[in-house]
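Taking it in order: structure first as structure tokens, then the write-up.
As you look at this complex, bear in mind that one protein chain is not there, while each of the others sits in place.
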Amino acid sequence: MRRVALAIALALLATVPYWLGNSYYINVATQMLIYAVLALGLNVLVGYAGLVTLGHAGLFGVAAYAGATLLNAGHGQIVAAIGALLATLAATAMFAVLALRGTGLGFVMITVALGQIVWGIAYRWISLTNGDNGISIGTRPSPFGLSLVSADALYWATLVVFLIAVAAMAIFVASPFGAAVRGTRDQPRRMTALGYNVWLTRFLAFLFSGFWSGVAGLLYLYYNQFVSPQTVALSASAEALLMVIAGGTATLLGPIAGAVLVIVMKDIASAYIERWNFVLGAIFVVIVIFMPEGLVPGSVRLWRWAIGHLRTQPTPVADERA
Amino acid sequence: MTLWLILAVNSVTLGGLLFLLSAGFSLIFGLMRIPNLTHGSMFMLGAYLGVTCIALGLGFWPAALLAGLGVALFGAVIERFVLRRLVGAELAQVLVTLGLSFMVADVCLMQWGGDPIAVETPPVLRGATAVFGLAFPTYRLAIILIAAVIAAALWLLIDRTRLGAMIRAAVDDPAMARVVGIRVSHLFTVVFALGAGLAGFAGVIGGPILSVYPGLDQDMLPLALVVVILGGTGRLLGSLVGSFVVGFLYNFGQALFPELAYVVLFLPMLVVLVLRPQGLFGRVTL
Partner (left out) sequence: MSALELHDLSKAFGGLRVTSSVNLAVAPGERRLIIGPNGAGKTTLFNLITGELRADSGRIVLFGRDLIGVAARRRAHLGLARTYQIITLFPGETLARNVTLSLLGLSHLRWNPIVRLNARRDLLEKARETLARVGLDHLADRPVAQTSYGERRRVEIAMALAQHPKLLLLDEPFAGLSVEERRDVLALIGAIPRDVTIVMIEHDMDVALEFAERITVLHFGQVVVEGTRAEVVQHPRTREIYLGE
């Protein structure tokens, strides 16, 4: 059953430019894929490692800024891409070492501070980042000679990366290391007693998470052809976190759904409602209070409850996780 | 030499302002274990409320007090109706304060528009005063005085009154405090309102220097965070010292390394984090 659903989903995704037609909407779809990758990466930390961070836009932005700087300096796109990802990994390592000094609330506060440092550098270190004016790249890079100028081409290229990301996540989640990461979320004391190195496990999970956020940042740069301090502001990190908690952290579908949701609200709805920030804040508040486990699990819960009231037998519980 | 002196005095001024801002944050985090991410927005809201009060004809000081009260009331409402529903879910409380900060910021934008609004220095404090043979803007010196007065008042409150004793007890051991009969949930509301009110009041006081503009909250919140992480949470002395350290770092950093100003500001905080996670004076570990 799931295989059929997956096949259908894949088919739909692959043919988006045909049934969406309008290049504006294709671009929105591309955005959704980019932010889905970011959300999936963030979920490794928030959902699987249980470490909530409000600084992830900083890592997303490091990739975009590094990529832009390298491209504008005349380097080829392979070099730029590798350089951007290496820069992201370096920044992630620094973030991780510092943030892991705290736990829970301390961790959050440190990530806020770290994200703000990245923002401050983007905003003030003008000779490096061009400050408020941001950095633009002239044209989209053409990997393997394929032009990404058209909305369709960019969409498909992004789709490929997205699918690779999803595969990587699925493998990670199903692996022993993935299980260990979740273990450190649930019972860190016991994990230590069982012989696991909890700090190192978290550190590596952080690196994995940062890497994919960097990939998303690079994709963003290709898509937007421009990066500015706004990309790394606290509100950007908050939006990323919202995607994860709105969609639900326990599944792979959750962050993807969350990203779609937030992008839909932001791009399309905000054309009609002007107050995006207010709405963003309000949604945060509502979800946190009423559906703490996220919209996807929360809706699933509601659905099961509704179905359960129609049956005579109890509904089966422990479903497979995505 | 003159430059350093001016920078130094400005730093002390900024330190005073930061103390007004972060004392509330530190109290809230120390007592309720909530990093109140709405704090920057409360500062900004207070500033805007002050602007409106002044525009309606009120004097500067009544406006500042009224704005402080207004924000305090707002804080009490938030605590009572939103945060209290999430007692124990610390992370949820952080996220809610984040969401609220966006809402408040947007409402301010709606209400007061996108242009920066200047706040006039109260007439009595305009001009310059001679200190060490140099002329300093009187208002900046006044802020230092105000901060000192508030610091003293807070210290008296916490160290010498029954309310303060209850706060200290609840910070040390909330469960025990309840057993002894302290209404911890009421205390939470009072402290949150107090912290919010201080932030709002600080917003107006800072008006003549910083003016009021969208994004003021995003500028102030990280500063409060740095002060609290550096100085330690829940301790007035920590906030005081942290505020002045940050004030100096910020001003001298701006003057000496304008491009790296933010790094200069945050670097010591990071060093403290690595070496001493509870801050320089703190008692509550991060």
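The letters A and B name the chains in turn, as written, and every chain counts its residues from 1.
Note that in this section a contact is a pair of C-beta atoms (placed from the backbone, for glycine too) under 8 Å apart; a residue touches a chain by one contact, two chains touch by 3 or more.
Bear in mind the structure is a predicted one, so any value in this text is a computation, not a measurement.
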item: Missing chain: touched chains present in the view; value: A
item: Contacting the left-out chain in the complete assembly, out of A:74, A:138 or A:176; value: A:176
item: Which of A:208, A:223 or A:278 contacts the chain that the document leaves out; value: A:208
item: Candidates A:198, A:219, A:233 or A:288 - the one touching the absent chain; value: A:198
item: Sites on subunit A contacted by the missing partner chain, in the whole complex; value: 171-172, 174-180, 182-183, 186-187, 189-198, 204, 208, 250, 317-318
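Operating definition for what follows: only the chains that are shown with their structure count from here on.
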item: Gap in Å, rounded to a whole number, between the CA centres of subunit B and subunit A; value: 32
item: Residue numbers on subunit A that touch subunit B, as the complex places them; value: 52, 54, 97-98, 101-106, 108-110, 112-113, 116-117, 119-121, 123-128, 233-235, 238, 241, 245, 275, 277-278, 280-285, 288-289, 292
item: In the complex, subunit B residues that touch subunit A; value: 33, 35, 37, 82, 85-86, 89-92, 94-96, 98-107, 109-110, 218, 221-222, 225-226, 229, 258-263, 265-266, 269-270, 273-274, 277, 285-286
